[in-house]
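All protein chains of the complex are present and in place, except for one that has been dropped.
Naming follows writing order (A and B), and every chain is counted from residue 1.
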Amino acid sequence: MTAEHVPLDPSVAPLGTRNFRDAGGLPAAAWRADQTEQTLVPTHCCFCGIQCGMYLRVDGRGKVFGVEPRNHDINRMRLCPKGINAYQQVNHPDRLTAPLMRRDRNQPLREVSWDEALEFTVGQIGRIQREHGRDAFGMLGGASLFSEKTYLVGKFARVALRTRHVDYNGRLCMVSAAGANKLAFGIDRAANPFADILQTDCLLIAGSNVGECFPVLTQYVWGARDRGATLIVVDPRETAVARTADIHVALKSGTDSAFFNAVLQVIVDEGLTDEAFLAANTTGWPEVKAAVKAYPPSRAAGICGVPAEQIVDVARAFGRARRAMGWHARGIEHHTQGVENCLTVINLCTATGNLGRPGAGYGTLTGQGNGQGGREHGQKSDLLPGGRSINDPAHRRQIAAIWGIEEAELPPAGTSMMEMVWQMQRQEIRGLIGVCNNPFVSLPNYAVVKDGYDKLEFHAQFDFFLSETAANAHVVFPVTTWAEDEGVMANAEARVVKHNKAQEPPEGVRTDTWVMCELARRLGVGSKFAFEGSREVFDELRRASAGTVIDYYGITYERLEQTGGLVWPCPGLEHPGTPRLFEDGRSYHPDGKIHLQAVEWHPPADPYDDEFPMTLTTGRTVAHFLSGNQTRRLGALVEQTPRPWVEVHPSQGFRNGEPVRVVTRRGSEVLPALVTEAIRPDHVFVPYHWPYPVAANELTIDALDPRSKIPEYKVCAVRIERARSVDEVPAPPTPPGHEAYPEAQASRTDPLPPTSPQGRGTGERG
Amino acid sequence: MLGRTIFIDPGRCIGCQACVSACRECDSHRGKSMIHLDYTDEGRTTASLPTVCMHCEDPVAPCAEVCPADAILITADGVVHEADPTRCIGCGNCVNACPFGVPKIDLAAKLQMKCNLCYDRTSYGLAPMCATVCPTGALFYGTVEELQAERPGVDVSTAFTFGATTVSTGVAMVVPPERRAPVPGGLLNLIEVNGRPTPGNGAPA
Partner (left out) sequence: MAVTPPPPGAAGGPSAADGPPPYRRGAVRAGPAPGETHSPTGRASLVAAAASMLLVLAILLGSRGLRDFDSALVPYAVASVFLTFGVVYRYTVWVSAPAARRLFVEGWRAALSWENLRNSPTALPRMAATYLGFQKFLGARSHARWAAHQLIFWGCLLAAAITFPLTWGWFTFTSSGASGPGYEMRLWGLKLFGFDSGSFLGWALYHGLDLAAVMVIGGVGYFLWRRVRDRAATTGQRFGYDFLPLLALLTISVTGLLLTFSEMFLHGGGYEFLAVLHMVSVVLTLVYLPFGKFFHIVQRPAAVGMQLFKYTARRRGSDAEELRACRRCGQPIDTVAAVDNLRATMRDLRLGFDEWAEYCPRCKRVLRGSAYLSSVKRGFK
């Protein structure tokens, strides 16, 4: 009975103790540098809107090789897994280091010289605009760019391309909150700094999975609770923050405005409103008060699928608190009534007088690193620098003067990102430059997006990894990561922070600023783009924003380095910035009043029927960021969450890990089931960081909010059915001849869902 | 008495695994993560538990006691170190003896590895990587007084019961103030309630 199966090394060890794959598999060890010589470069994280401070560790040869926590007052040394792994992008083997080009999509991309790529691009811009008009060429920016670069995107489109069609991916993210803020307050930013959360007595978090999307913000939430605050979380899923909340309202996705109207109705009923504040500082209160009458808890309970008592509980907790705060994020914003949902939260805070005081106020959590700054300085289709309106003749004249052009040369307002894709389908837009975005993963209804982009006669994309969108382009410009250039970003508090350059870009890589200026030069407007680098752009941006609501004039690189961040408006060099708005009760409207808006709930755009009876909602997981072009290449993050899944309630009758086909009117895909009681029985959830054929956005609907034009990512009608095998996750794209760094991709083929929405536990796979 | 050490509060943990990534950045074992993060209520909630080495004080380091090669050293400050690579023979005794399930083992390298309280940092007065970055304070490094100053009304426990045995540790867990009894180290009779031999993650379906 000899057992030949026993190898010479017979060692066995339990699962989860044997190897260190959960440790990343990235070349971290190979990048181990001479650690006796290192420099710490203070900077901030490239990822979300919290903008945690961090040090990048730079070795003796000037290469970034690690991260060290930084005691910045935003994050106080805390970092999330994305932030800790962010540095691994900088010297990642998947980096693009030469321009890629092809003359038509049937050819593969090949490496070409900068000169050839730029020349071809300029030629195509000229041809398309000559043949089809200036507006046939569009530009799409991104909100992970430094503010200087977002400013340049807007200026490049209007001055160099002279097209009306410019927009950015913050359209998928922040615009509902921005629209609501502008309507109600006349200023587009969170009203209170994060630190105010620590002083609140009641914290309402609506539609934000803070624990996964803004992990570092959790310290403020827990800090408030340590001091006795009540936590209310409104979310269809029992997220990590909702799990322990005092009240978790697991409402149906797409019913937020009914819920908040009902809460306000109870508050009115029970006399918990601050009538003096309302009378002194608001307009529209009688209309709002009348409108919410139609939403008694009994009715809202039916719409929202929550007990009526819970609505009353929330109203009492919020209304009776001495200081209460409401924070919201995409959960209530990604709707065809996203702006209105935000307005109902604003109504709630305003009606209870919770504005402009420490611990009492209102905020919105920006998703992208520069989600706030990215929308301020003119890459949005209807805005000019300083938040000026492109439709306002006075604003147009001011900016035309700064840019040194005639006002008449300045194009009119354009269309939103999703609308531009529809225009590409109709061939109204035939050429496009994309900077720092990945719509193939991030826009809804993938089939439409692919079709739109495929119809483009010319498409150039700027990126440092080959995104799914870039892989479909004609020209790809390899540009710098955040650690290879300097610039500012504004976080969710509207705090402007400075990112510092930690290393020289790899050979062959240029800054986005250089590429845009060089294109402008070749387009014949070089004199208006004579920028050496970010610092010169920022100086022009400061001047362009002076005197507006979004006033950066008093913010300089030197002051940012000295202070660790300044919050706009900051009109003068001695001005301390404005961390908290409305301290005197006055809004930024000319009349100084807060303009309350009455809101009526309406059902989501995608109707339910017998074929599609359930609700699909989408969102993020902690290990990945947005379209995943960055995080799907970092081994530790892939290891934590290698693939998407569909989250279903046990009552749906699926076993954990079983293949489930998720079908909507737009598409279907098979994902492994993560069976958990932490989701509403009538909802399913799919995270959206992965590309076709496992893209959540194959399923979502391209219906837009009429005001903000944000797509309705958070709710559509769906059915689920049994399937045979799960769809495989594709490797991230790489240029021809390169393979996505294999060690980082090792666990991508795992067919099982993660243990929990936050990822796989460390002790489960080996 | 407890000095400066780690305090673990799973109630605050959001399971984000920042600690897992941060652990890998620790220079004394760069590229390898020693901390464990488990989702302990799989299928029901998102609850999670981070596990660092508890640095057992009584009995002092069972892992070191069962080590046939005397490879696990304990410094005078109570830190139980990872195996000395010159001595460790990779037998795995420590892996299975540890009641908290802490040590890891590299079978090819014949080497046990575990949390050493980031000795490269703590011996210089810095906090360990995991507790430095933990976004929630589920892992807190400091003294009890510092902890209680930040979180009024919490208490800590360093006693864990495993059946009839109580293990007292150098790393503490946060408990509600009224609770003075030792923390259960794991109730073996919970198996029927919680045990899903299949088809859990990692288990063959």
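Note that a residue touches a chain if its C-beta (ideal position, glycine included) is under 8 Å from a C-beta of that chain, and two chains touch if they have at least 3 such contacts.
Because the structure is a prediction, the values reported are computed rather than measured.
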**Report entry** Residue among B:Cys53, B:Cys115 or B:Met173 touching the omitted chain
**Finding:** B:Met173
Query - Among B:Cys16, B:Cys53 or B:Cys67, residue touching the chain not depicted - result: B:Cys67
Report summary line: Those residues of subunit B that touch the unshown chain are 1-5, 10-12, 27-30, 36, 38, 40-42, 47-49, 51, 57, 59-70, 72-78, 80-81, 85-87, 89-93, 95-103, 106, 108-111, 116, 119-120, 122-125, 160, 162-165, 167, 170, 173, 175-176, 179, 183-188, 190-191, 193-195, 197-198, 200, 202-203
Report summary line: It is residues of subunit A that touch the chain not shown, namely 1-3, 5-6, 8-17, 32, 34-36, 222, 225, 231, 243-244, 761, 763-764
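Methods note: only the chains that are shown with their structure count from here on.
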Requested in this report: Can you check how far apart subunit A and subunit B are, centre to centre, with Cα atoms defining each centre and the answer in Å?
Outcome: 35
Requested in this report: Note which residues of subunit B are touching subunit A in the complex, please.
Outcome: 11-18, 20-25, 27, 30-33, 35-39, 42-48, 90, 92, 95-96, 101, 103-108, 113, 129, 132-137, 150-152, 199-202, 205
Query raised in the report: Which part of subunit A faces subunit B closely enough to touch in the complex?
Result: 9, 11-20, 22-24, 26, 28-29, 32, 35, 66-69, 77-81, 83-85, 211-212, 215-219, 222-223, 226-227, 238-241, 243-244, 622-623, 636, 640, 650, 655-657, 675-678, 752-765
